[in-house]
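All protein chains but one are shown at their positions in the complex.
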Amino acid sequence: MKDFQLIVNFKTYDNATGNNALELAKIHEKVAQETGVGIAIAVQAVDLRHVAEEVSIPVLAQHFDFVRNGVHTGHVTAQALKDSGAYGTLLNHAERRIDLDDIEESVDLARQLGLFTIVCADTPYTGKAVAALNPHMVAVEPPELIGGDVSVCTANPQILMDAVAMIDNAPVVIGAGIKTKEDVAHAIKHGASAVLVASGVIRSMDPEQTLRELAQGVIEGQKGAVEHTL
Amino acid sequence: MKDFQLIVNFKTYDNATGNNALELAKIHEKVAQETGVGIAIAVQAVDLRHVAEEVSIPVLAQHFDFVRNGVHTGHVTAQALKDSGAYGTLLNHAERRIDLDDIEESVDLARQLGLFTIVCADTPYTGKAVAALNPHMVAVEPPELIGGDVSVCTANPQILMDAVAMIDNAPVVIGAGIKTKEDVAHAIKHGASAVLVASGVIRSMDPEQTLRELAQGVIEGQKGAVEHTL
Amino acid sequence: MKDFQLIVNFKTYDNATGNNALELAKIHEKVAQETGVGIAIAVQAVDLRHVAEEVSIPVLAQHFDFVRNGVHTGHVTAQALKDSGAYGTLLNHAERRIDLDDIEESVDLARQLGLFTIVCADTPYTGKAVAALNPHMVAVEPPELIGGDVSVCTANPQILMDAVAMIDNAPVVIGAGIKTKEDVAHAIKHGASAVLVASGVIRSMDPEQTLRELAQGVIEGQKGAVEHTL
Partner (left out) sequence: MKDFQLIVNFKTYDNATGNNALELAKIHEKVAQETGVGIAIAVQAVDLRHVAEEVSIPVLAQHFDFVRNGVHTGHVTAQALKDSGAYGTLLNHAERRIDLDDIEESVDLARQLGLFTIVCADTPYTGKAVAALNPHMVAVEPPELIGGDVSVCTANPQILMDAVAMIDNAPVVIGAGIKTKEDVAHAIKHGASAVLVASGVIRSMDPEQTLRELAQGVIEGQKGAVEHTL
């Protein structure tokens, strides 16, 4: 299993789509290699294959549809993800909710195919709920802060504390509005296994520089976590 | 504008996904080249790019989500289709309905990007309805016959007649259960501009042979249509 | 068939729900009786029966689900509407879109049960599209103006002109942001058969007075239309 502490969601930004996705992916790979911090990226379905073929960091889908082999049109199957070289997938992102039973079945199907699953939730409570379905990671993101200027770490640090305390059977990812080294360091120091970012990197004037700072935040957070433990 | 009389929907069949999609696409290209009949294929989003890069026939998406540049996760954008080399897309397939306003906006957006649109409908009436939104083609497929053993041409030939009579501003595609040369010839002879097939080819024991027969149906139907006109 | 020129959508406003719905409905009935202008109201499903039992004006549902007798939970059936005494229903409101095939089937089912249907659409084009499915009325409401301060008549009077010109097989209703007598008079004068309002009445400080003014707008619009015709 690959290890990563930063997950960057490319969403549907035009500058993170198609050939732009590939260029941006290579920047992520470069920063991961140079800093030693694990970085995973989540790209549009159309871009999975050509990105996964070209970079060595984990490439995730943003979603798949729980349909199997057969008579479905316009859906993205887990089998297609697997065949593309994707490492795994986000599921139930605030911008792509699926129902609870589909989360259960999707997580099970992904596991059968060897796909890594990160299931998103709005709150510590719903995070605990999805953790009952045994995904590889649970990402808690208060939707009102996603894409905003105030990070979840600043607006309400208790959310991370609660999530880490309540979710005892899966590593916790935290996200929403995270843009700075300090946010990342704070999150990692207080028990987050990884941090989920999107606009903070994708809409940055200099994504490479921003990524380096966030990676530095991971390193500082891990030191803090160690000191915290000692 | 490329011309085609057969549209083959790969759906989410595992044998038409991933590397299988690519192999199958090459068979379609071969039959198109050898018979001179235009064949378009509609593949999963994940497979668009690598298929479109490798074959010269029109490669369609099965759907895209009407979301623009930005904060959407797990969606397939028109921009991603365009960037992948897709020729166009199906929209509103019976297995992936979208609402009427999204059809209107999706058709408009696709046109701006130079993507060809084939909007599906259940009946001649809904076919006429979507034709009001000016897609490139309108495909009428009674959903109760899709994937079945009896073709729309056999079960109810009046559907095609009505669709051709009622839809006067777009070429009409007919589909649902079409599997034989005779079905295709009948449809083309009676005014269909193209025929939409899926399981008839994808689940065939010998897709290449089946495709050749359907292509022969196109040729016979076109002769019939000419005689019909004379 | 009952005749009405004003349709007031109670939406889910708390002051138009439950016993409040009943009180408000009686005000509508009073204004209809005193002005001679036909007024229909559209209420929440839960309120249909007790409102329909108590007032003589047409009471509409805001939506029904296209499911039939049987194994569906949490849906509102056409049969339930009929049994409640509802006169008919809105369908496909911008806040409750249904897909095109469901519009077709819902309109057909409503007709079988003797329920009046007003199908909503965003634009003249989608209005023309739904008109192909033969509802009793087509309501065109640009969603970006719904609930806003600028009415469709002020913001873009061409929308009504286009809708009336393009939709030749059903009476046209116009709506979105309509709040004043002048808006209503303008709409009726230029070919609208009725006007669809919501917040303009429901959120008014004095709904009865507002309704009287809108009814006066109908009367003035009808005179204008007559003069226009002479």
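Here are some notes:
So that you can tell them apart, the chains are marked A, B and C in the order they are listed, and the count of residues begins at 1 in each.
Heads up, the rule we're going with is that a residue touches a chain if its C-beta (ideal position, glycine included) is under 8 Å from a C-beta of that chain, and two chains touch if they have at least 3 such contacts.
What you see is a predicted model, and the numbers here were worked out from it, not measured in a lab.
In terms of the touch definition stated at the top, the absent chain reaches A, C within the entire complex. Screening C:Gln5, C:Gln44 or C:Ser151 for touch with the missing chain picks out C:Gln44.
Checked against the full complex, the candidates A:Leu22, A:Leu113, A:Ala129 or A:Ala225 give a single residue touching the omitted chain, namely A:Ala129. Within the set C:Ile27, C:Ile41, C:Leu90 or C:Ala194, the residue that contacts the chain not displayed is C:Leu90.
Among the residues C:Thr17, C:Thr35 or C:Thr154, only C:Thr17 touches the chain that is left out of the figure. Although one chain is hidden here, its contacts on chain C can still be listed: residues 9, 11-14, 17-19, 42, 44-50, 61-63, 67-77, 79-84, 90, 93-96, 146-147, 198-199. With the whole complex as reference, residues 92, 94, 97-101, 103-104, 121-123, 125-126, 128-130, 132-134, 143 of chain A touch the missing chain.
As a working rule, only the chains that are shown with their structure count from here on.
Ranked by how close its C-alpha mean sits to the mean of all protein C-alpha atoms, the top chain is B. The rotation relating chain A to chain C, fitted on Cα atoms, comes to 180°, given as a multiple of 5.
Per-chain Cα centroids separate chain A from chain C by 45 Å. Contacts with at least two other chains are made by no residue of chain C.
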